[in-house]
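For this depiction, one protein chain was excluded, whereas all remaining protein chains were kept in their positions.
Take a look at subunit A:
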């Protein structure tokens, strides 16, 4: 303790000789937090405010950002322009459908794998878990590049596989037998399908490992008892396992929703940039409006704000859930 605080403590003790010196407010924790708070404020909160502010201006050149030119205030014009644009509605629909489909698929696959890992023998479980971990650890960037190679239109594995199909079958099913040169990424629906595959491949491991951790933390006797009583796996899951792990599932769904709503890297790499507008989702749309020439930073900001507001609602749910659990444990 510094001499200064000691002196004031002594002064306080003299004033109330009967009482022990009152404990001073300790400034140390605030000092320790200061750098962290400053960084969060400057690099996360301030920009968050800035993006809202920028969405009210017409910003069409880097010079304006540098401060060399005026910022014309346009009020809600950027929002009016976006919300009135049918293309925005398409993008929003794509984003929501993509997020819903990916969260559902990731949760189902992840949960099944988690349950499976719990049932496998020790050696097998370790082996499968290690493989699953590989998919998780792979950076989004290189994971996507490899999938792009697997779907390459000449030497890709999938092209080869479809060429292997009996010609008759392939023609009846898909109307073609020669798949060499087939552009897997040209049809938007197929593009989203492959994007879903890439994203689910990358995100199911986290769900699987979390579900497994959850399963290990609850007593398995209940499930066994239910099984002995003749309940099938479906029944055991919904009547015994799921209710016990409900908090875990809640958090996992919210986290997945947040992640799948703002997929960027995979989309960017798979589409080879921001040229293909038919496969846009909110985050890449915002980026393309702002940074593809001609730059429209104000418009891009408005889209970013809309994305943020959607995620904010989901986040509010998440925080409430985590806090409730911190209280319980």
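Note that in this section contacts are C-beta pairs under 8 Å (C-beta built on N, C-alpha and C of every residue); 3 or more make two chains touch, one makes a residue touch a chain; residues count from 1.
Operating definition for what follows: contacts and distances are computed from a predicted model.
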Assign the chain not included in the display its UniProt protein name, restricting the answer to "Ethanolamine ammonia-lyase subunit EutB", "Carbohydrate ABC transporter membrane protein 2, CUT1 family", "DEAD/DEAH box helicase domain-containing protein" or "ATP phosphoribosyltransferase regulatory subunit". "Carbohydrate ABC transporter membrane protein 2, CUT1 family"
Of A:133, A:165 or A:231, which residue touches the hidden chain? A:133
Just name the one of A:74, A:104, A:150 or A:190 that touches the chain not displayed here. A:150
Tell me which residue among A:102, A:210 or A:279 touches the hidden chain in the full complex. A:210
Pick out the residues on subunit A that sit against the missing chain. 25-26, 28-30, 32-33, 35-37, 39-40, 42-48, 50-51, 54, 62, 65-67, 113, 116-117, 119-121, 124-125, 127-128, 131-143, 145-147, 149-150, 152, 154-155, 157, 160, 201, 205-206, 209-210, 213-214, 216-217, 247-248, 251-252, 255, 258, 261-262, 264-265, 268-269, 272-273, 283, 286-287, 290-291, 297, 300-301, 304-305, 307-308, 311-312, 314-315, 318-319, 321-323, 325-326, 328-329
